[in-house]
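As you look at this complex, bear in mind that one protein chain is not there, while each of the others sits in place.
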Amino acid sequence: MVKKWSERIYLGVIFLFLYLPILVLIGLSFNNSRSRVVWGGFTLKWYASCFTDETITGAFFTTLQITLAAAVISTLIGTLAAIGISAMKRKNRSIMLGATNIPLLNADIVTGISLMLLFVKFMNLGFVTVLIAHITFDIPYVILNVLPKLNQANRSTYEAALDLGASPAYAFYKVTWPEIKPGVFSGFLMAVTMSLDDFSITFFTKGAGVNTLSTMLYTELRKGIRPELYALSTILFLFAFLLLLVMNRRSDKQMTAGSF
Amino acid sequence: MKKFYMLSLPLAAALFLGGCRGTADAADADSNTLVVLNYGKYLEPSVIEQFEEETGIKIKLEEYESPEEMYTKFTAGSISYDVVCTSDYMVERLISEGEVSPIDFSGFSNYQNLNPDILEASRIFDPENQYSMPYFYGTLGILYNTTMVSQEETQSWNILWDDTYRDSIIMQNSVRDTFVPALRLLGYDINTEDDRELTDALALLIEQKPIVYAYYVDETADEMAAGNAAMALVYSGEAAYAMELNDDLSYSVPKEGSNLWIDSWFIPKRCTHRENAEKFLDFLCREDVAMANFEYVCYASPNQKVVDALDEEVKNDPTIFPPDEILENCTVYKQLGIDTTERYSYLWKTLKSE
Amino acid sequence: MYKLKKQFLAGPYFIWMIGFILLPLAFILYYALTTADGAFTFSNIAAIADPVHVKSIVLSLKLGAICTLVCLVLAYPLCMILSSFRFRHQSFVVFLFILPMWMNFMLRILAWRLLLSNNGIVNSILAAVGIGHIKMLNTQTAVVFGMVYDFLPFMILPIYNSMVRIKPETLEAARDLGAGSFTVLVKIIFPLTLSGIISGVIMVFVPALTSFVISDLLGGGKVLLIGNVIEQEFMQGTNWHLGSGLSVVLMLFVIASMALMNVFDKDGGGTAVW
Partner (left out) sequence: MKRKLINLIGITKSYGNNVILDDLNLYIRENEFITLLGPSGCGKTTTLRILGGFETPDKGQVIFDDRDITQLPPNMRDLNTVFQKYALFPHMSIAENIAFGLKIKKKSKAYIEDKIRYALKLVNLEGFEHRSIDSLSGGQQQRIAIARAIVNEPKVLLLDEPLGALDLKLRQEMQYELIRLKNELGITFVYVTHDQEEALTMSDTIVVMNQGYIQQIGTPEMIYNEPVNAFVADFIGDSNIIDGVMIQDKVVEILGTKIPCVDEGFGENTPVDVVIRPEDVEIVAPGEGFMDGVITSVIFKGVHYEIEILANGYEWLADTTQCYTAGTSVGIRVIPFNIQIMNKPESEDEEAAEIDV
């Protein structure tokens, strides 16, 4: 019993550590003062104004577009790549995986600048370049999520499906897909998260007039962050939080009584 | 196929959002646009709307945080900016690199509103006043908390070396600004390229480092407003913002002298909408527009009409409009040679790694 | 026949990789090995030997190592507790830890500044309890703290994943054969989670080594990491050649640390990150 309690306390402390800054930011979104450090009483006005301010909604929609488009495209390319890589010989596989690790391991700023150096040689910076950059650093997350699931998946079931006359596409859809689906799904969500959170790479690859929430925040650091941004971030966070709860409820229902 | 459908849903959403954006992008092809590069929050949003309404020109605004950052993006050359606002020495650098084209002020109807003194001061980086148009100006000084520091103390940069304020001093996280107090205390020119003088200043700054609370690039105003430090090296504009948040704060420029900065507009050579750019600059000189911008930014305006229209109290506020006796001791940054720039960069790293 | 076809599925990614991963890397290499005039040089790489740069990379290695160790010590027991819950959907746990990232990173670090500053919330609580003021912000400790905060999930996730893969009967078998809790931990759980630990260590150590925003925001600009040096060369000093040279050196350190970790990874499967 003591062990149970100390375990719970430990869990609680870690989660407090991870979520404390978020509580602070949610608190700030209700602060009736433009300053981060002065409490001016409770207000909901930032929630009203964050949807009327055009620059904020503009940045918000750009963020959503880039995040979603990059996540979907990188999920497609990444999943296909993972399937391809898993079918490769050991040597080719390690070469591919080595290259895949580069964007994960490089300093963000180096990735951002190197992409910028590339882009300016061939095209104008703009919405598309940010999108390409995001896809580039999203793909590794997708591959690394899908690949373990492919390795766990039973290869013979796929072959059995082919043996039973299924086309490769149909066999993939009916046999392999259900097994890697959780990996693809979490890869997609990782990609969304990473895109949403990125600043450095976006900053270097964006063109005039393209602003995401991160880059907008950055330009506001010196002269005070508009409190609407706290409100918007809170909304975004709560949305993700609700999504998680719904997902968890669904998994509760699927929970079996456990084996005996 | 349900699963693929699910996957395609976010893509559809993205494309839909893209469709909404599409209208904005379409303006790109339209010649009637203007790509503006400016510091963050340095332009009253209604001014943009007003300009677009009056002229039908669509503005695409790009913002940045520090001149060096701007330089990185600007020289990468991927975006063809039509009109750029940046700091004095950066204007000078770009002029010397041949990136700036002269502005034809003869077509302007509001150019004469500008204060000739400031135009004169601008000659340090733009000798003929032909490449740039001043937008705002101000000083570098000490923002201090009157409950912790007295006004007399802040009359000299020496206060920043006072051990009684250990962990209560905020410096700038940018190399030239932080070197200014040290150089002035030693009696050197802030535009010095003398290696020995710079090394002396570095020694002074290394001596200071243990008592420094932080080198902040941003946030100084907020930290001061929160009372987390007694004083900070800041630009007058930031000081004004901080003082708005906290009545205990005050601002002064030490007698040894400091930096006078002038943020100016210029038109790059690669500009593709020159006519629109000049229209825009002329528009900014208009009294009502300049006033709107002044009220939004709260920095000293070089627009004489604006100054004349202000209350005496504001006009004589030394935080916003530096008095002449202070200006006399202040110098505008000059662009330094490549060797000195690299030297500075190295000294800065040395200081930080101590 | 099918095998051949399957490999081609990686085709689009392969092209993407060459275009947007390897080619930019080549640009960095080009800059690293040339001067501003375009002449070939090793000086940008050799610049790492400069005392200032040595100092910053040593500091980066030190703080990165401390951060990794703290993350490991915090994450391991946490994963043991979490894995005992046996969630039906492992991804639920994953999302619990990446959920905070839906709040912008810079905002979260700023919130920590608010919490840790001299007159901040934590100090107010400490003062109220009577412990008094502790200077937390703008120290190396604060930087490590911020790194641990930011990178902890990347330690937790791979370890958790390797932990839930251990079959319960394997642990029962060990207990059955007379192993006490400690022996089970050392002889069974630890070796079976080793590849997860290695992934976690890499996923934490590498970004900690290259980070620069955290040291700026929580270190008050007083802590100069190699990431800060590179950032400065690109953003302030505008010496891209030197910045690229140091980036290349940093990448060599990263590769070296990965190779070192892989020596311990018998499975050679250190890539199973999630």
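Letters A, B and C mark the chains in the order given here, with residues in each chain numbered from 1 onward.
Convention: contacts are C-beta pairs under 8 Å (C-beta built on N, C-alpha and C of every residue); 3 or more make two chains touch, one makes a residue touch a chain.
Everything numeric here is computed off the predicted structure, so don't read it as measured data.
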Hidden partner chain, touching residue among C:A39, C:L177 or C:V263: C:L177
Residue touching the undisplayed chain, where the options are C:I45, C:I81 or C:I188: C:I188
Absent chain, residues of chain C that touch it: 167, 169-170, 172-180, 183, 187-188, 191-192, 266
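Going forward, only the chains that are shown with their structure count from here on.
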Touch-based graph of the chains, sorted into line, ring, star, complete or other: complete
Centroid spacing, where centroids are CA-atom means, of chain A and chain C in whole angstrom: 17
Length of the line joining the C-alpha centres of chain A and chain B, rounded to whole Å: 34
Where chain C touches two or more other chains at once, by residue number: 110, 234
Residues of chain A engaged with two or more neighbouring chains: 36-37, 117, 218, 221
Chain B residues touching chain A - in the complex, by the definition given at the top: 3, 7-8, 10-11, 13-15, 17-18, 20-21, 24-25, 35, 37, 39-41, 45, 60-65, 73, 76-81, 217-219, 221-223, 225-226, 228, 238, 241, 245-246
Parts of chain A lying in touch with chain C, wherever the complex brings them together: 7, 10-11, 14-15, 17-22, 24-25, 28, 36-37, 77-78, 80-81, 83-88, 92, 96-97, 99-111, 113-115, 117-118, 132-133, 135-136, 139, 143-145, 147-148, 151, 162, 168, 182-183, 185-186, 189-190, 193-194, 196-197, 199-200, 213-214, 217-218, 221, 225, 229-230, 233, 236-237, 239-241, 244, 247-248, 251-252, 254-256
Chain C to chain B touching residues, read off their complex: 52-53, 55-56, 59, 110, 113, 117-120, 135, 137-138, 216, 219-224, 228-229, 232-239
